[in-house]
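Below is one structure, written out as structure tokens, with a few remarks after it.
Missing here: one protein chain of the complex. Every other protein chain is in place.
And then subunit A:
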Amino acid sequence: MDTDYLLNLEQQFYQEGYEQGLSEKAKENYIEGKQFGLQVGFQRFVILGQIQGIVEVLKSSLVDGSSILKNVESIERLLADIQMSNDDDAVAEYESVIVKVRNKLRNVLLSLHRQCGRAGDPLTLESIEEASTRVAGQLKAYVEEENEEDVVNGQDHAMEW
């Protein structure tokens, strides 16, 4: 029996085990990843949809050509450009757009409040984010672990469902 034959045999046995390992729990792992992906995707996009809804209401009472309306429309354009994907470019884009959207919305809400000077609770970025957090839960897992691999490995943060 020569060495080549033995090495070949070793390789063959290894490969056989490897194939078995690959198919073991493939479906369970896929489903586990999908649950976590659904969760993180949901958590990341509630606030954006919410701002879209708020912007739609604000638009209904703004005067054509006003500077506030222009700002509101630029928020809408930013929102329309966001990709709902987990690839690196989309995630980086999300991070940069959400900062811009937040800042613009904060200014719009302040201007509106100053303009009407109405009594009562004004709509603030804080009250918007509170409602968002109530619905989406905390984003702890994602904020602490930015890159894709960590997100997947952060399974202990995934909720039960």
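Quick note on the criterion: a residue touches a chain if its C-beta (ideal position, glycine included) is under 8 Å from a C-beta of that chain, and two chains touch if they have at least 3 such contacts; residues count from 1.
Basically, contacts and distances are computed from a predicted model.
Student: Out of "Ribophorin II", "Trafficking protein particle complex subunit", "Protein YAE1" or "AP-3 complex subunit delta", flag the one the UniProt entry gives for the chain missing from this complex.
Tutor: "Protein YAE1"
Student: Contacts of subunit A with the missing chain: which residues?
Tutor: 6, 9-11, 13-27, 29-61, 84-87, 120-123, 127-128, 131-132, 134-137, 148-149, 151-152, 155, 159, 161
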